[in-house]
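First the structure, which I've put down as structure tokens, then a few questions once you've had a look.
Note that this complex is displayed minus one protein chain, with the remaining chains in position.
By written order: A, B and C. Residues from 1 in each chain.
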Amino acid sequence: MSRKGFFTDSTTCIGCKACEVACKQWNQLPDDGFHFTGMSYDQTGDLGCSTWRHVAFVERPVPLPGHTTGVGDFSWLMVSDVCKHCQRAGCLEACPTGAIVRTEFDTVYVQPDVCNGCGYCVTACPFGVIDRRPDDGRAWKCTLCYDRLGDGMTPACAKACPTESIVYGDLDVLHERAENRVRELHEQGIISAYLYGKDAANQPGTGGLNAFFLLVDKPEVYNLPPDPVVPTMKAREAWSAVALGALGMAAVAVGAVLLGRRGSP
Amino acid sequence: MGVLDLLSRWPVLRQLLRGDLTALGETAMTERSRELQPRTARADRVVKSVCPYCAVGCGQDIYVKDERIIDIEGDTDSPVSRGRLCPKGSATFQLVTGTHRVQHVLYRRPGGTEWERLPLERAMEMVAERVKHTRDTTWEDTDVNGLNVQRTLGIAHLGGATLDNEENYLIKKLFTSLGIVQVENQARI
Amino acid sequence: MPGLGITLGRGGATTFQQDLRNSDCILIQGSNMAECHPVGFQWVMEAKARGATIIHVDPRFTRTSAMANQHVPIRVGSDIAFLGGLVRYVLEHERYFKEYVTHYTNAANLLREDFQDTEDLDGLFSGFVPEENKYDVTSWGYEGIEGPTPAAGHKELYSEPGAGEGESQSTRITEAPKDFTLQHPRCVFQVLRRHFQRYTPAIVAKVCGVPEEQFLKVAEALCANSGRERTTALCYAVGWTQHSVGVQYIRTATILQLLLGNIGRPGGGILALRGHSSIQGSTDIPTLFNLLPGYLPMPSAQPSPHLDDYLKSHTSGTGWWSNFPKYVVSLLKAWFGDAATKENEYGFRHLPRLTGNHSHMQTVADMADGRVRGYFVMGENPAVGSMNGALQRKGLRQLDWLVVRDFTLIETAEFWRTAPEIQRGDVKPEDIRTEVFFFPAAAHTEKDGSFTNTQRMLQWHHAAVEPREDVRSELHFIFHLGRRLKALYADSGETKDQALRELTWDYPTKGTHEEPSAEAVLREINGYTIKEGQPVSGFTALKDDGTTACGCWIYSGAYADGVNQAARRKPGHEQTWVAPEWGWAWPANRRILYNRASADPEGRPWSERKKYVWWDDARRRWTGEDVPDFIVDLPPDYRPPPGASGVEALAGDNPFIMQADGKAWLYAPAGMMDGPLPAHYEPMESPVKNALYGQQCNPTRLEWPRRGNPYHRAWGDPRYPFILTTYRLTEHHTAGGMSRWLSWLSELQPEQFCEVSPELARERGLSNGGWATLRTARGDLECRVLVTERLRPLKLNGTSVHQVGIPYHWGVTGRIRGDGANELLPFVADANVDIQESKALTCDVVEGRQATRARAATGATQPALPEGLELHRRDSLRAGEVDHVPWQEKKKDEER
Partner (left out) sequence: MSSSGEEEPSFLDKLQQRSDGRNVNPALGTLLGEGAQQRVKDLDGANPARTVSSSIPSRSEVASADAPSYHGLAAIKQPVWIATVPAYLFVGGVAGAASLLGLVIDVLGEEELDPLARRCRQLGTVGDMVSAGLLIADLGRPERFLNMLRVFRPTSPMSIGSWVLALSGGLNTVGLVLGRSRGVLGVVGKISGYSAALLGMPLAGYTAVLLNNTAVPLWQATRRTLPPFFMASATASAGSLLSLFPHSPREEGVLRPYRLAGKTAELAMGYAVEHDARRAPEVARPLDEGVSGALWKASRACSVAGLVVDVLPGRQRWKQVAADLLTTVGAVTARFAVFHGGKASARDPQATFKPQRRGHGAAEVVPAHAVASDGKPFSFPLPVVR
């Protein structure tokens, strides 16, 4: 099987949220409650256990080159966020039960029949994607429509997306498409356009994202970390510290017992 | 299920047998995951339809299993929509299968404070009677100026932009034959 | 859609959504296309990807603006000034498509000497009758044409003063004097130029709040992207129509597109974006009081009740509408079958007659006055969706019975319990004597039928499952209601019941529910020959001798060859980009209307790049990508012989065949109620005085002055200093009946909110995410506040004007609930089409949750105007302190 993924182009996102609903419909997820947020047109806030696609709305006092507005220096950025299906996936590597697996499509899938809700994946994701549903007890996230892929179908969000802001396909093809798009935007003067997480060179901390993005402002603005790292990459230092600590513990115990013996009458 | 069977399904053993040190992939998969299928593959039939919201006219595929709808998504054949749907169109499944849909005729009597159930046939009969009564009592052969009008202004209709052409046609046809002229829809409002 | 109809001949989008990809420039104005038609917007994005310039002119910076190359904020209700400015720019800078304009429009026609323009009369045209707020249109005609000029589009206008009673329509219109040099001072072109002379960039800035440089940038983009090689498309929606002068908005746009030569050409045209699945269909097969199917006028009360007189006064001497009798007789045959004979005028005398306005707002006003006893509401929610909701509900309270057919308990069904005035205790449910029947309606998944989409295309949806329990389709309801009524009246010998008794009503049914066959209905709509009972192939096969029946002539062909053409689904990727074998578009499956204009007068494509339909000299016929919208074998060089009539009077270079003269009407010598040319009038409620004319508002607008429907001062009402505009969100649908009950949509926009600029927020102490109270004379509401730079105060004539935006989806029943925005709107309408003005009014905004939810319709009063300010101006009709409005007034003797 070839590696599959999403290319999400923020410059063609019209913020319609079709992806959010198409995802909920296909996966038959519950609503997340009805809360007004005051955060532009974003009322769902973030990705979560029952929101696997989320559209971010960024109102910023910066113009987009090639676009003139009558409301002063201003632009409205939108992008549909999703599980990144990282090459080095924090959740996958953290999952102790084997509930989270890498599929033949190179995507990351949570097996709901295995997950026991330990919650470790939640802390391990550098993007804040996966979440445990309190009343269900298990961790949930985008499956990249693992059920559909097997049948050659397009994931629900990418299929619904009216403006091809979300494109699904073979990663090689997506990479080429994305690079062409960046070139095109640069030619149009939008020199701030860049690919977020396209590959390991671009984002070594994750080894590249199967769901990568074209953005035009800092990642933080879209609630994406600038230099994410899968925690496992840093765990070596912690394990070394454990080894040191173990030596210390042993030394203290041995020392104390020896001291106790010498001090005996 | 025997112990052996259980053991054979224990991924740790598979891990050992395969020498899969990390168990990040297929080794850790369950039967369910291996046999996962889209639910549409289990549909009895796919019915071609059109989105009921705005007038873009997106094509929809409706998947039916056991006379129940299991999925509604965009029709990739449509030259207008190319399989895409907006959030409303994507929510069509909830629109047509939702618990919000009333399943029975309801009746609120004059001065009433709650709905009552009414059999469909009875309700139809009552409405027909009321149309007849109102029409007969408000009929005008001529208007105040003595011009021939052949109508009733006692009955009015509103609605149509969300209905099918065939429905609008019968509405217009029946009501016009009844002398009802106040037939209107959202095209105005 | 008379804006398009009067100008071009048909009241429908001239193009189709997929064609937008061929555009070099797309101007979206009066529409928030990305939000309201996201899937259609893919074609705009495709055009953009191909290098097209996208321009969005809108009061707010919306999701459409975010995608546009240029966003131009404009004051709500000032679009005619903006478009007029563009028209002026095109004319003054000689950027119009000369050959196109000369040959395909009425630019060369000469006007009568007694015509006077707004230039002469400070905002009025000649013929205004102030006592009636109406125009006598006689002076608007072409020179040398006596009597009324036949206008296409909305034919019912013939029954208006001066339009077409008695005489059969003149055939001489095609021979009316013209000056093809366009130099004659009274030729349409020169009149147009003079009319728009004052719409300078400076005045655009002053009226619209659009800085000159931005305006000029738009003008230049449009001009640079029009002509032989390039085309510009225009998209609009209810942002243009819902004004007291809305039809003229579209007229202005059409004039602009005609001058630029963009109508009938690929990538050009005007795309009317409609908001309901079959709103185009419900105008084509109208559930509208003034029309019969296929834009045939409902007969109005005339001294002569005869078919002949009706036909005589509505048949055009020339052009396609000369076929009028065929369509009328075929319709009557479809309705009354064998009982319709030549002798009994095909049952024409049984049709009810109009006496003036019977539109929705008039009906509700009458209802509130107790004159309407029974009301059917099917798939509509006037308690939320219609203007002045409290007055709507007051009407409902006066009914004897109400039938609501919907999916669930929408506000209209629940008006007697959950409405604001009931919650407040102003009205008690026990005192409401209305009997309410709620019938659960079948969804599109549960019934067969066709929708006509925004591009006039019929698409069939097949029933996927049977409706459960008592759920039934409207088709079922109306069919069985008809059956029962026929039974109830079976023994009646009265003349008034004859129409019903003779009505053909024998559609085959199927299933346990006895669901009538929608295909059988479509077959009747398509038409058939009486003798053989065979479906006709199209409207050209219809006859006026009673040998054919046809329920809606423009839909004739939808069931050609006995095949449901609307159900055709040859995949788009297996067809040309036009995809003619997907669904079926009226008329005759044409996808771009007036496509004869995509070729030059000699029949050659204007350019290789914009090739679409052309004359194939070898085959002696028109050919191309689409079904030619022309007489298919009429050569471009054909010229009618003098005295020719009917379709024969059209020349080979007359692409607008529905028009009596085959030309598009830059100037409308007939058909419009409020002027032959568009003029900027302020909305009925506006913060500013009309900067262009002394006439403040559309003089012919319809008002319902009554206590329950109070108006603000026409301009500068200090009590209501801000502009208010209403709109839709992507996440919701209309009055919310199909979205606020769905959790997947509700969570995306859970609460009613208003949008204000940071400046207004500071002025009024509003904070983002907090609460605000909005007030108009009709009532008030509470909503959340979104403070955003997407809205900015506009500089108008030196003063700063604030605009407030509010979506109108909320109501009091549903999984999410809120105060309905349309509660704040008044009843006021465009005289041409009775569309309400919901896009522009004035309001006040205060911080916090201060709504009283008292409504003018239930007796609430508004604060008094400060001393010295009078409420009414010279153009205001009459005082509004009445509860009961006189009705069906007896005409004065001299008028009869």
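Just so we're on the same page, a residue touches a chain if its C-beta (ideal position, glycine included) is under 8 Å from a C-beta of that chain, and two chains touch if they have at least 3 such contacts.
All values reported here derive from a predicted model rather than from experimental measurement.
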Need the list of shown chains touched by the one chain that isn't shown.
A, B, C
Which residue among C:Asp284, C:Glu625, C:Glu789 or C:Asp844 touches the omitted chain?
C:Glu789
Contacting the left-out chain in the complete assembly, out of C:Gly356, C:Pro758 or C:Gly848
C:Pro758
Per the touch definition above, residue among B:Lys48, B:Arg84 or B:His100 touching the missing chain
B:His100
In the whole complex, what residues of chain C lie against the chain that is missing from view?
408-409, 414, 417-418, 423, 465, 468, 741-743, 758, 761, 767-770, 787-789, 812-815, 817-818
Can you name the residues of chain A that touch the chain not displayed here?
24-33, 35-40, 42, 44-46, 48-52, 56-62, 65, 74, 90, 93-99, 112, 114-120, 122-140, 143, 146-147, 192, 194, 196-197, 202-206, 215-229, 231-235, 237-239, 241-242, 244-246, 248-250, 252-261, 263-264
Touching the missing chain, which residues of chain B?
10-12, 15, 21-24, 27-28, 39, 42, 65-66, 68-70, 93-94, 96-103, 106, 114-115
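We take it that only the chains that are shown with their structure count from here on.
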Could you quickly compare A-B and B-C and let me know which has more C-beta contacts?
B-C
What is the distance, in whole Å, between the centres of chain A and chain B, each centre taken as the mean of its C-alpha atoms?
35
Could you please state the distance in Å, as a whole number, between where the Cα atoms of chain B are centred and where those of chain C are centred?
27
Residue list for chain B, restricted to those that touch at least two other chains
72, 76, 84-91, 94
Multi-chain touching residues of chain A, meaning two or more other chains, are 16-18, 20-21, 25, 162
Chain B-facing residues of chain A, complex:
16-18, 20-22, 25-26, 92-93, 98-99, 101-104, 109, 111, 113-114, 145-148, 150-151, 153, 156, 159-162
Inside the complex, what are the residues of chain B that reach chain C?
45, 47-60, 62, 64, 67-69, 72, 75-82, 84-92, 94-96, 98, 100-113, 115, 118, 120, 123-132, 134, 137-139, 141, 143-145, 147-174, 176-189
Contacting residues of chain A [partner chain C, same complex]
12, 14-18, 20-21, 24-25, 30-38, 40-41, 43-44, 59, 61, 66-72, 74-78, 162-164
